[in-house]
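Only a single protein chain was left out; the remaining protein chains are all shown in position.
After this line comes chain A, so read on.
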Amino acid sequence: MFYREAGIFKTSYASDQALFRIPLDRLFVIGVVAAAYLVVPFVGDQYWLGSILLPSLILSIAALGLNILTGYCGQVSLGTGAFMAAGAFMAYKFASNITWLPIPVVIVLGGLCAAAIGVAFGLPSLRIKGFYLAVTTLAAQFFLLWLFQKIPWFVNYSIAGVPTAPPREIFGILVTGAEASPAARYLFVLTFAVVLALVAANLVRGRIGRTWMAIRDMDIAAELIGIKPLNTKLSAFAVSSFYCGVAGALWSFCYINTVEASAFDIFRSFMVLFMVIVGGLGSILGSFLGAFFIFLLPIGLNNAVTTFGLPIATETITYIEFMVFGALIVFFLIVEPHGLARLWQIVKEKLRLWPFPY
């Protein structure tokens, strides 16, 4: 009734190539982003902004990064945590040693360093594929974390080895560190998430994205039609690691306030991989849905039990959380193996016919 394509005519190439070709889609996305900017910071309390939305958005960026590599280019990676750590540690080095650098530049530089490291660890992907590639990225995971803990240069020779993310401001408003208000940190992270999502959405539907998908679907055929595997695979590694690096830097600077290697361990890599799988491989929206689902469901379950005031021991709540969470993931993968993004697509298809389905 409301959502339909009938009667929408494209009269120019530009409108035919637009990111959202259905006006309702475009209005919806613009509305969500506008609400995220204009409404949420005023209605959300500190807990919601600082501990729910902020980490979910940061993990969405990491999931976007992995989705580019795994979902679009077909290269399995278990090194997400390490690339996040690379972004965090290098951003810390830039922020603490070149103190006049504006904080967005610091975060982007952290991401660029992660991209360079990602390219280096992506080189084996030219020769090895599938699970074997996953093992080499696993090597990146362990090697990089070991490196950051082993060499005191990365933490400015801090005796404790866990440096604090320095407070930085934009336009006189603190956006990193503990004193920054959750609303300011949230808006800062939201801006990164929106810009990076927009860039990703345009990358994957352009020439680069199409070469990634060609390599993913059949690399020999892609090579025969003139796509260079070297450039394609390494660019996917670079862009993916850049996203992960930015996410890692934001995680350290805006969320946990410390640059700590154990925040980026192998379990973080798996968590982001689950986000991508549950959210939907090869989908921008799926990265966001997956990140929110995987990160918030355990917290929501934990909170729900507490809210009802049931007299259950703390550890039992956590075990219930583990069980329900695991069961739900299995359930979703059986019912909808293409992820939450596919569910959303089905909802849209149903909406086209609503309220008069055949």
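Methods note: a residue touches a chain if its C-beta (ideal position, glycine included) is under 8 Å from a C-beta of that chain, and two chains touch if they have at least 3 such contacts; residues count from 1.
The rule is simple: contacts and distances are computed from a predicted model.
Undergrad: Pick, from "Circularly permuted ATP-grasp type 2 domain-containing protein", "ABC transporter permease", "CO/xanthine dehydrogenase Mo-binding subunit" or "Polysulfide reductase NrfD", the protein name that UniProt gives for the chain of this complex that is not shown.
TA: So, among "Circularly permuted ATP-grasp type 2 domain-containing protein", "ABC transporter permease", "CO/xanthine dehydrogenase Mo-binding subunit" or "Polysulfide reductase NrfD", the name matching the hidden chain's UniProt entry is "ABC transporter permease".
Undergrad: With the full complex in mind, choose from A:L147, A:I170, A:I299 or A:L333 the residue touching the hidden chain.
TA: A:I299
Undergrad: Which of these, A:P163, A:G209 or A:G282, touches the one chain of the complex that we don't see?
TA: Of these options, the touching residue for the absent chain is A:P163.
Undergrad: Applying the definition given at the start, please give the residues of chain A touching the unseen chain.
TA: Touching the chain left out of view, chain A contributes residues 45-48, 50-52, 55, 96, 142, 146, 149, 156, 158-164, 166-167, 177-179, 255-258, 260, 262-263, 266, 293, 296-297, 299-304, 306-307, 313-315, 317-319, 322, 328, 331, 335-336, 343.
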